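Only one protein chain is missing; all other protein chains are in place.
Naming follows writing order (A, B and C), and every chain is counted from residue 1.
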Amino acid sequence: MWASAKILSAKLGVHGDGGGLGWYDRKPFPGLYRNAGPAWSDPNLRELTSQLESKLFFAHVRASTGAPNIFVNCHPFRCDSWLFMHNGQIGQFDKVKRALEQKLDDDSYQMRQGDTDSELIFALLCTNGLKRNPVQAIEATLDQILVHMRHAEVKAPFRATFAVADGKNIWAIRWSNDAHAPSLYQRQHCDHLLLASEPLDDIEENWREVPPNSIVHAQLNADGQIQMSQSFLFEKVA
Amino acid sequence: MWASAKILSAKLGVHGDGGGLGWYDRKPFPGLYRNAGPAWSDPNLRELTSQLESKLFFAHVRASTGAPNIFVNCHPFRCDSWLFMHNGQIGQFDKVKRALEQKLDDDSYQMRQGDTDSELIFALLCTNGLKRNPVQAIEATLDQILVHMRHAEVKAPFRATFAVADGKNIWAIRWSNDAHAPSLYQRQHCDHLLLASEPLDDIEENWREVPPNSIVHAQLNADGQIQMSQSFLFEKVA
Amino acid sequence: MWASAKILSAKLGVHGDGGGLGWYDRKPFPGLYRNAGPAWSDPNLRELTSQLESKLFFAHVRASTGAPNIFVNCHPFRCDSWLFMHNGQIGQFDKVKRALEQKLDDDSYQMRQGDTDSELIFALLCTNGLKRNPVQAIEATLDQILVHMRHAEVKAPFRATFAVADGKNIWAIRWSNDAHAPSLYQRQHCDHLLLASEPLDDIEENWREVPPNSIVHAQLNADGQIQMSQSFLFEKVA
Partner (left out) sequence: MWASAKILSAKLGVHGDGGGLGWYDRKPFPGLYRNAGPAWSDPNLRELTSQLESKLFFAHVRASTGAPNIFVNCHPFRCDSWLFMHNGQIGQFDKVKRALEQKLDDDSYQMRQGDTDSELIFALLCTNGLKRNPVQAIEATLDQILVHMRHAEVKAPFRATFAVADGKNIWAIRWSNDAHAPSLYQRQHCDHLLLASEPLDDIEENWREVPPNSIVHAQLNADGQIQMSQSFLFEKVA
């Protein structure tokens, strides 16, 4: 069994703007639980984490960068059997939001329920072929957003540490167009893999920091083993 | 596999004051999901019912008789491995609430989280030995409440159609001290049993009405078969 | 003093999908209170209606036609000093949503917080000059939506009984492109005016039904008197 507890929260600051859980269990598509209140006081979240079992799950606590605290703005986001969650921000999002929304294909345009830059990144990933070629879609999407930001003369950074999964594979990206890519850590323990925005315990040697501008791919093989690979993004993304 | 979908809702009226789900799955104690909003617009409830599997579950939609719409007032209620949900009302509850609360043992007094007559009935059941002898505890509790209502000169009826379960057994009661015991129906289909406050489909022959003032006991045997028995309460309860 | 209690709710069906209040009091812009839960169990709404005083207010209870129950989807909607609320539906909204959103000017595009056809109608009104010439903007917007529906071969009706106000004036429209324009009633009593989707009491002679395809304009004069006018829309809107 393996599990991805990628609790995306920054090292500083309160993440009380909603939380969510996505998990793959007995169905081909993942379950989704999202709540706009703080995770720390959500009795249902506590119940679910007592009952659910999953070989691959996403967990997220949100610190809003602007969009209101409603469940449709909470991560993870889902499209068919895919899950996505994000830590970071498209700087001055309002300046590029409309133009980027026009780049969506109709299915991705319709799938959005909320108003966040994060969900839009996911929708762009889907438009750009996430299900056929995830790595290529990630690169194309980062490029596309950068192009629009430049065109809109946005100086604020674009930070995108995120994870996307299809139930068998996780791609986790730590990336920014400035020097402050939101952190990403991994821990392998027996046949478990944890990817997290910050260490979940205080034992330093448990956790390896994923370097900025890199992508981690973890795949669950038929024998139950996890196969990992890591590469850099910066050469391809301008 | 068997399942008890006892959606306790009256034949008339809107049940938009919260909903809840209790289910026994992989753990010795049941999971609990409760939400103060209408069940019809709860995306998490829809998700959970897509993902969860259970041999015995409780589902409830609430129409408040006074207590506020907060999740702690939503059914089912849980005590250790036991679940309880209720349709009905202690008439003029305010007149007997304090005196009945004094009858609780300390554990049952502490276990309450909300403010409903329903939860108080469950707490009294626990105080009166539910876990040792459910039928005796049920009779003692109905009697006890009636005695306090008489003492407080309450004329409004006491109606109690409810279900209680321990994971292997369900006891379902249809009872009132007037002629309007809230309805209770059962349906057996293959090795499934459904107990519901009203038929879940329009096919009349699918459903058998449980007569007023009776108790149904359903037990899941080791061979996966359900053993049913039914008896009357009215002789014992005054 | 006058007051517009336009509780937009259909004659049938439960309106438990959120409620809202917009009121003009001591500030040039109206206050807004919106809650995604049922109005009947909202303690804050009860408090506010005990405390607030207003010469012009909007009240709305929502029955969703699809968009989720979150406060940003609750009426009234506000733009600067303007309020808007709506009863009805753009049939097969998904077929025209994207094309209509492209018709918005940038300010109106950004102002939207939610995902409803109602808010989009308001945003189109703003784009089409609501603040300069309300009646012309209303006609242009209805026309524009009809054109897009025809182009998308939508057969379902477009129904729009709505009210819009700027603090001194209310324009209330009862309109549909089929024979079932959602109802609209008015009551004048002393110097009070009530516009409501259905009568608020059972006394028939209190209420006058506004005929379909008409627009009511009520204006608060400097002397505190209300001046009313009524005209038809159907000649201008195709």
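Basically, a residue touches a chain if its C-beta (ideal position, glycine included) is under 8 Å from a C-beta of that chain, and two chains touch if they have at least 3 such contacts.
Worth saying up front: this structure is predicted, and the values here are computed from it rather than measured.
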(request) Using the whole complex, pick out the displayed chains that touch the missing one. (result) A, B, C
(request) Write down which of B:P68, B:G129 or B:G167 is the residue touching the left-out chain. (result) B:P68
(message) Given that one chain is not shown, which residue among C:R34, C:R112 or C:R187 touches it?
(response) C:R34
(message) With the missing chain put back, one of C:F71, C:F93, C:F122 or C:W171 would touch it. Which one?
(response) C:F71
(message) Under the stated touch rule, tell me which residues of subunit B contact the chain that is not displayed.
(response) 68, 70-72, 94, 97-98, 102, 106, 109-110, 113, 115
(message) List every residue of subunit C that touches the chain not included in the displayed model.
(response) 23, 25-27, 31-35, 43-44, 47-48, 50-51, 53, 71
(message) To test your reading of the contact rule: which positions on subunit A touch the chain that is missing from view?
(response) 14, 16-17, 36-38, 40-41, 43, 64, 68-69
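Please note the rule applied: only the chains that are shown with their structure count from here on.
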(message) If every chain is a node and each touching pair gets an edge, what shape is that graph: line, ring, star, complete or other?
(response) complete
(request) Determine how many degrees of rotation, between 0 and 180 and to the nearest 5, align the Cα atoms of subunit A with the equivalent atoms in subunit B. (result) 180
(request) Taking all residue numbers used at the subunit A/subunit C interface, answer same if over half belong to both copies and different if under half do. (result) same
(message) Taking the mean of the CA coordinates per chain, how far is subunit A from subunit C in Å?
(response) 39
(request) Any chance you could list the residues of subunit B touching two or more other chains? (result) 43
